[in-house]
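Have a look at the structure below, then the notes.
In this view, the complex is presented without one of its protein chains, the others remaining in place.
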Amino acid sequence: MGKRSVIPFGPQHPVLPEPIHSDRVIEDETVVEAVPSVGFIHRGLEGLVEKRDFNQMTYVAERTCGICSFQHGMGYCEAVEHVFGVEIPRRAKFLRTIWAELGRMHSHLLWLGLLADGFGYENLFYQCWRVREKVLDLQEMTSGGRLIFSVNTIGGVIKDITPEQFAVISDTLNDVEKELYAVLDTFIKDYSVQSRLKGVGILTKEQVHDLGCAGPVARASGVPMDMRRLGYAAYPELDFDPITYEDGDSYSRCLVRIDEVFQSIELIRQAMGKIPDEKELATPVKGNPDGEYFMRVEQPRGEAVYYVKGNGKPNLQRMRIRTPTFANLMGLCEMLKNTKLADVGLLILTIDPCISCTER
Amino acid sequence: MAQVIHPEEIIETIEVDKLLTKVMELKKNHYRISQACAAYVDEKFELSYSFADDETYQYHTLRVVIDTYAEVPSITEIVPAAVFYENEMKEIFGVKIQMISLDYNNKLYRINTTTPLGPKASADKEEEEA
Partner (left out) sequence: MAILNYAPEALKNLFRPPVTTKYPAEPAVYPERSRGHIEIAIDECISCGMCVRCCPCGTLSVDRNAGTWSIDRFDCIACGYCVEKCPKKCLHMVAGYQTPGEKKGSVTYQKSPEVMEADRKKREEAAAKAKAAAEAKAKAKTLDESKPEA
């Protein structure tokens, strides 16, 4: 046994603009143990339910995270809709699906860019974000906000996507797909990328299960877990399979996300082809929520759990958001064991941590 | 068409002394911990431990309703991944959880108030209103 020392890492991350701190015990250059600590940006969003009514909470839930904002709003709305027992119009379901998948695309492209930056490939980082900008433009065109959509409401959506906008989306997606093939090919084939990612931070299928990991981290280890299978929004009508890889290393986690970007493009195309032509966008809800429901949605980062409990008053009794990063933190601790200190920054990135939404 | 698997979620209310047995049983049946949270409802704590099965997509929630002064055993010895959830319950609500394997001692979140959503906060509010 060599001499052990403790090195604090964070809260500043070299690449990630999110405060996560961890104390790692190292032996020579190898990490033996890592104890993460979060909590620098606890905002108390869950406590806000005492002061805001359930309609206003839609906008609060949406602002939990700046990246998967639409999916947070959707998760909250679906949960409350389940409590009310309302069925939202079919067109609203498809619109939600399209927006959710656009969100997934831009989130994964953001992550791929950060990953490239994390292992020092700055040029690739620029390219990913250049393509991502086109997706953001689509989001701004359809919803009015680049990242915060504010289109969800309890019972459906507020805004519609016009046929002209569908044409623009379709054209842009074709462009984006073509450009992504050129850019993302580098991740898949490039020698330097592989040498940084392959075999680093391996999580086995059993570990993933025991540690309760979710999303791409779990799928990269061969667990075919995809909450879209639960059939919320318009996913029951679309054709897709969860993307899984078997290796469970950083490279697999990268490949899962690359494939999911293309899967999202495919899903948006399917949804645009099947979207029904209806006028109604939202089912009006009456009264106040009374009851409880656990809603699970598949966010870009993994499974998010929304728990709402109402007692017939305008203010909910309890709203709980369990974000995917919260579930993946334990996986991260496990992943960091027996890795080189130089890989730590990169490994923290591979779970796609979003600390702001973890602490809410 | 994607296959939809959505079994009805189970919410099972159990006594606090059955908690560990139940958790062990679920773990044996290959469930993964999905979330755990507390709620302060009608001057009692409602703890929800949710477990998910990744093949059947079954969602199984264990609900424990306890008095605010009651002590709850930690499930972290059986399910290590519950560490952060239990620390959060302890810090935000003031649930008395015993023997958490990695206890942050109310330092998980760097906040100034103690148990912001727990009974103390509500008591304060009532005082304010009165």
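The first chain written gets the first letter, and so on, giving A and B; residue counts start at 1 in each chain.
Note that in this section contacts are C-beta pairs under 8 Å (C-beta built on N, C-alpha and C of every residue); 3 or more make two chains touch, one makes a residue touch a chain.
Predicted model only: the values in this text are computed from it and were never measured.
Student: I'd like to know which visible chains would be in contact with the absent chain if the whole complex were considered.
Tutor: A
Student: Which residue among A:E50, A:D190 or A:D247 touches the omitted chain?
Tutor: A:D190
Student: Out of A:K159, A:K205 or A:K337, point to the residue that touches the absent chain in the complete complex.
Tutor: That would be A:K159, which touches the missing chain.
Student: Could you tell me which of A:S37, A:Q71, A:T142 or A:T339 touches the chain that is not displayed?
Tutor: Answer from the full complex: A:T142 touches the omitted chain.
Student: I need the residue numbers on subunit A that touch the omitted chain, in ascending order.
Tutor: Touching the chain left out of view, subunit A contributes residues 52, 55-57, 59-60, 62-63, 123-124, 127, 130, 133, 137, 140-145, 148, 150, 153, 158-159, 182-183, 185-186, 189-191, 194.
To be clear about the criterion, only the chains that are shown with their structure count from here on.
Student: Quick check: how many Å separate the C-alpha centres of subunit A and subunit B?
Tutor: Averaging C-alpha atoms per chain gives centres 24 Å apart.
Student: Which positions of subunit A touch subunit B when the two form their complex?
Tutor: Contact set of subunit A toward subunit B: 35, 37-40, 42, 44, 46-47, 209-212, 218, 223-225, 228-231, 235-241, 292, 294, 296, 303, 305, 307, 309, 311, 317-318, 320, 322, 326-327, 329-330, 359.
Student: Mind listing the subunit B positions that touch subunit A in their complex?
Tutor: 1-6, 9, 11, 30, 32-35, 37, 39-41, 48, 50, 52, 54, 57, 59, 61, 79-81, 83-85, 92, 102, 104, 107-111, 116-117
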